[in-house]
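A single protein chain has been omitted; all remaining protein chains appear in their positions.
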Amino acid sequence: MDIGTFAIQLLNAVQYGLVLFLVASGLTLVFGILGVINLAHGVFYMLGAYLAWWLTVATGNFAVGILGAFAISFLVGMALESVFIRRLYGRDHLSQVLLSFGLILVVDELRQMLFGRDVQSVPLPEWLSGSLPLTDVLNYPVYRIVVSLFCLAIAVAIFLVIRRTRIGMVVRAGAENREMTRALGIPFDSVNRYVFAIGIALAALAGAVIAPISTVFPGMGDGMLILSFVVVVLGGIGSVPGAAIGALLIGLIDTFGKVFMPELAGILVYVLMAAVLIVRPTGILGKREV
Amino acid sequence: MQPLSSRTHLALLAAVVAAAMLPALVPDYYVQFAAKVLILGTLAMALNLAVGFGGLVSLCHAAFFGLAGYALVLLAPEYDAPSLLLTLPLAVAIAAAAALVIGLLSLRTRGVYFIMVTLAFGEMLFFLFHDTPFGGGSDGLFLYVKPVLSVGETILVDLDNPVTFYLAALAAAAGTWWLIRHLLSTPFGDALTAARDNERRALALGIPVIRVRLIAFVLSAALAGLAGYLSAAQFGFVAPQMLGWHLSATALVMVVLGGTRRVAGPLAGALVVTGLEEGLKYFIDDWKLVYGLIIIALVLVAPGGLQDLARLAGLGRRAGTPALNLKEANNVG
Partner (left out) sequence: MTNIKSTAQTLAMTRRNFLGATAAGAAGLALGFPKPAIAQGAALKVGLMLPFSGTYARLGQFIENGFNLYVEQKSGMLGGRKVEFIRLDDESKPETATDNMNRLVSRDKADVVIGTVHSGVAMAMVKVARDSGVPLIIPNAGADEATGPLCAPNIFRTSFSNWQPAHPMGKVVYDEGHRNVLTITWRYTAGQQMVGAFTEGFEAAGGKVVEALTLPFPEVEFQALITQIATLKPDAVFAFFAGGGAVKFVTDYAAAGLKGKIPLYGTGFLTDGTLKAQGDAATGIRTTLHYADDLDNPANKAFLSAFQAKTGEAGDIYAVQGFDAAALLEAGLVATGDDASAREALFAAMAGAKIDSPRGPLTFSPAHNPIQNIYLREVRDGRNAFVSVAGEAVRDPARGCRMA
């Protein structure tokens, strides 16, 4: 592999990692703050993609598709929190696993009723659909670069919110010690609702921005779900910077694994996870004690 | 739990004898259906040893189930009947060995971490069979001839016969019930439940918590392997999805539905879940929607499973503590 190809593959890896981060950030927030394990995260990633497709095609405006998918999922998240999820706080994880498993089945079936079963693609506006020449035969789609920058911007935004705002303080406190934060009487009810809704909306947002690249199809969330779990485990639950590191590591391993060891690429990710767990059972940036 | 009394043994025997009559009463398809329920019930009971009695919510038991199934198919000669005596112990041992490794790594974590780590390891095994050619890849593998137990030239047990197979599944389920029930009445069982209820106190009492949990985890995986072996033998086919987390989650539904504090509860849960699927599929195109709603309702309305449902329906006396109220040893954070 010459240096040029290596650089291009590196670009692919980073781009994939950034997308993974966007999906996993919502998951790690919901874990870290609410202590809720949400298996339905992947299904909202899929829902976001379908919403983006539906809105883009209906309105002819891609921005409406993206923002609409984000907004609708946010509202769905608020509703789900008030009806279902709030009853799970303080209950054991088994209930959470089952409830979110039930949600997967319901959301997936509703998606089938509302949007059908076909593979769809989201048309890009003119100014995003070009590509940059990299070599004599290979171009790099502009939109992939835009997605990377967008994910980076969201990552920075999340960092800033967590470091600089009151909500961020609660978030950090919650990730450090949930019981203690609760005991201090921080008003959780409304914060919880927003956090859960944001978590869901981030997954949907990731699905929506990826939709033009990945195409939209049933079951697109399944693989994403497991990978974002690995990202969260690698990085440490509730740690956003950890999720970023985990996501980039997986992007690298997966991309180069596919090139050098195509049959083992799927497993390498888990080998990495096992290795990290041996050294640090709570993930790279997880706190010492579980 | 109290030691097994002779009355318990008698009741178990009576239940087994009654169940053994089934093939004489219903058409073939339902014998096969009953065998399937028994196999899934065995898986769910095995899983409940970890979940209900060990407080370890595992999302990788389908992987042990599938691993043993694959072991049978890979160990079987292509055109001859595999030997039950040889393949069954090997398949179970392989599942147990995998559980030992996964357990050693994942038991270093707790709570949410444990769930996610087991999920990820389960998926690793899924991808091992899905992505590499040695297990037939995503297409799966066929088992052309079913296992037999033979002495010399005489075949004693031929799993190809549906009635024999059903009886074998029945024996596996009854044996699993007995084993878990017996185990829980030993000091080991007390240590396991003590560690579940309060890890710090258990440690203070000198219970080697990690080791106790590891043994329970491995044993539970071995029994899941027994179920997986039978499942592969029943359908003569294994596919990577057999190891996937959807099956693990379904088994958890069975466990919760049946009640986590009863050894036989998950078996009843398996019967209801499988029967529900059978019935819903027959009548409703969008059956998964209904199934999903039922699961959600179960968690919110009747976390104690069938016991709660019975109570809600005004049947029976007030059931004790909701079985789902497991205190997972020290929450994260």
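Think of it as A and B in the order they're written, each chain with its own count starting at 1.
We adopt the following convention: a residue touches a chain if its C-beta (ideal position, glycine included) is under 8 Å from a C-beta of that chain, and two chains touch if they have at least 3 such contacts.
Predicted model, so just to flag it, every value in this text is computed and none were measured.
Colleague: Of the listed residues B:Ala76, B:Ala91, B:Leu149 or B:Ala239, which contacts the missing chain in the full complex?
Modeller: Among B:Ala76, B:Ala91, B:Leu149 or B:Ala239, only B:Ala239 touches the chain that is not shown.
Colleague: For the chain left out of this view, which of B:Leu88, B:Ala120, B:Val253 or B:Val272 touches it?
Modeller: B:Val272
Colleague: What residue numbers in chain B mark contact with the hidden partner chain?
Modeller: The list for chain B reads 2-3, 5, 7-8, 11, 15, 27-30, 32-33, 36-37, 127, 130-131, 133, 137-140, 142, 235-239, 241-242, 258-259, 262, 264-265, 267-269, 271-272, 274-276, 278-279, 281-283, 285, 288, 306-307, 310, 315-316, 319.
Colleague: Can you list where chain A touches the absent chain?
Modeller: Contact residues on chain A toward the absent chain are 1, 5, 8-9, 12-13, 15-16, 112, 117-121, 123, 131, 133, 135, 137-141, 143-144, 213-215, 217-220, 223, 254-256, 258-259, 262-263, 265-266.
Keep in mind that, in the parts below, only the chains that are shown with their structure count from here on.
Colleague: Go ahead and note the Å separation of the Cα centroids belonging to chain A and chain B.
Modeller: Each chain's C-alpha centroid was found; their separation is 32 Å.
Colleague: Which chain A residues qualify as touching chain B in the complex?
Modeller: Those residues of chain A that touch chain B are 31, 35, 37, 39, 84, 87-88, 91-95, 97-99, 101-106, 108-110, 112-113, 175-179, 226, 229-230, 232-233, 237, 263-267, 270-271, 273-274, 277-278, 281-282, 290.
Colleague: What part of chain B is in contact with chain A in the complex they form?
Modeller: So the residues of chain B in touch with chain A come to 51, 57, 59, 105-106, 108-113, 115-117, 119-121, 123-124, 127-128, 130-133, 245, 249, 252-253, 256, 260, 286, 288-289, 291-296, 298-300, 303, 324-328, 330-333.
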